[in-house]
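Heads up, the thing below is written out as structure tokens.
Here the complex is missing a single protein chain, while all its other protein chains stay put.
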Amino acid sequence: MSAEQMLETSILLGLFVLLAGGYGVLYGLGQLRRRRDLVMASFASYGLQCMVAAAVLLFTPLLGWWKAFIGLSCALYCLLPPITWRYLTLLHRLEEHEP
Amino acid sequence: MAQTFDAGDPAFWRAGAISTTIVMLIVLVFLTIDSLEAIRAGGSHVPAYTVINQDIGYVYNLQLGYNVPSIGKDQPLFGRKYTEEEAHALIAKGKLVIQSRACMDCHTFFGNGAYYGPDLTKAWLDPAWDELWTPMTGQKTREDAIVEFLMHPERYPTWSREMPNLGISREEAIALVAYLKWMSAVDANGFPANFGTIQTRGRLPPAVPRLGAEASAPETRTLTQADLVAVGEKAYVTHCGACHQANGLGVPGTFPPITAGQPFSAPESLLKPLAERGFFKDGKIVQGSVKQHVDIVLNGIPGTPMPGFGAQLDDTTVAAIVTFQRNGLGNHTGDVVQAADVRAARAGRTASNAPGSTTGR
Partner (left out) sequence: MYQSQRLALKYFTAAIVVFGVMVIGGLIAATDFVQPRFLYPELPFNIAKILHIDGLIVWLLTGFIGAVYWFLPGELGRETEGVRLAEIMFWILCAAVAVVFAVFVLVQYGGSDQFAMWFINQGRKYVEAPRWAAIGIVLVMLVFAYNVVFTAIRARRMTGILAVMMIDLVPLVVLYLDAFPVIENMSVDLYWWWWLVHMWVEATWEVLIGCIVALALMQLLNTPRRIVEIWLYIEVGLVLGTGILGLGHHYFWIGTPQYWLGIGGLFSAFEPLPLLGMVIHAVYDAGTQHMKTTNQPSLFWMMAEAFGNFLGGGMWGFMMTLPQINLYSHGTQWTVSHGHFAFWGAYACGVISVIYLALQKTRGAEVLESGAWKWSFALLNIGLIGMVGSLLVSGMAQAFYERAIGGSTLQAFITAQSSPWFTQGMVARLAFGVIFAVGYVWLVYDLLTIGRRRVPAPILEPA
């Protein structure tokens, strides 16, 4: 990979993680405060994350299985914040009923 | 009865944490056993200590896609061959020197350490020893130059960031040289990438493609001044700017300005060779001849920090740099240097008729 590609790829990878964090945090905040705009913002963050993943797949010189890893993680990550959130609320509800 | 997942029971997650950890640890243990076998001296990735008796290189492996060490024929170190015990003793001593002086708190080894000084993984193979320090220290061989440098680093600075004197004795310096030579033969999966090799000029072809390496078809076109200046400006910043600065004004007392007419004061050991080549007069930098200018860029000035770039740069780049320096940075000579001129200069220059060469003294 060229020097320029190295910098571009690393920035895309950093954005990938940042936007994943954005999805998780905004989703959690949105659910907590019951604010649709925050939840929508979280989905937007995830959408951007998918676009970044697409850019990694299409424009970077990473090897096939690294690209597969990024693509698969992005796809599976869709479920992570909602599942985590449901589990958190379930735990807290259980706690209220049987502390 | 099937085990149901009780969401609220920490025991489920505790079991998960414990089992995950155990599985990962078992895998790590197996990999460790395999890796330790590969990295012991004489293993698949790390050579025996007696490799210090051999010629070491760094060659590009097409199949792997990166550089690997090459271990060649016999090459005595300090004029002798070391037995297994002697080599081992040298390496052990060298490591104690490295630790006692906390080298890793300025330098990196395999990229590990501190980032003030350069990485030392392939330091044994650095072109700077032949091109810079061997003439500067007045030594005959690379290893002697390294020893002299390590014992008195404050005498041979090449940049504004200097290595302090660490009280390294000759015996310790010799051990360090052996350590660096051995370490350069370790297969580090291609780190550092594209490291330049010692240019065995005229005897062997270069082992790796160099920056701007001359293709088999040398440049014969006549390029315009504008083209040469455009290329030369970029090349100047990359190769010359470190010392002479992007604005061509140099560093007072250390690196002379490129701009003619600028005053420059420095130790006599630097002013004398500059004056001999026609680039210094009456306390100022002056414009010397094109021939001397090309010679300085190609071959450096022995006995000073100015290195030769002939091994690193092709004829077109050298021509471009000289043309830029003579028509930019405050200079306006109108001189244009072509690649053919540089090629002729390489061919015509011999050690005995170069000014300031040690063979003449």
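We call the chains A and B, going by the order they appear; numbering starts again at 1 in every chain.
The rule is short, and it goes like this: contacts are C-beta pairs under 8 Å (C-beta built on N, C-alpha and C of every residue); 3 or more make two chains touch, one makes a residue touch a chain.
Quick caveat: nothing in here was measured; it's all calculated off a predicted structure.
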Contact partner of the left-out chain, one of B:Lys95, B:His152, B:Arg170 or B:Arg221: B:Lys95
Sole residue of B:Ile52, B:Leu77, B:Val147 or B:Val186 that reaches the chain not shown, by the stated touch rule: B:Val186
Missing-chain contacts mapped onto subunit B: 8, 10, 13-14, 16-17, 20-21, 24-25, 27-28, 31-32, 34-36, 38-41, 44-46, 88, 91-106, 108-116, 118-119, 121-122, 126-128, 132, 154, 158-162, 164-167, 172, 175, 183, 186-196, 211, 238-239, 241-243, 246, 307, 312
Residues of subunit A (touch criterion as defined above) contacting the omitted chain: 1-4, 6-7, 9-11, 13-14, 16-18, 20-21, 24-25, 28-29, 32-33, 61-63, 66, 69, 73, 81, 84-85, 88, 91-92, 95, 99
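Basically, only the chains that are shown with their structure count from here on.
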Touching residues on subunit B, where the partner in the complex is subunit A: 7-8
Interfacial residue positions of subunit A with respect to subunit B in the complex: 87, 90-91, 94-95, 98
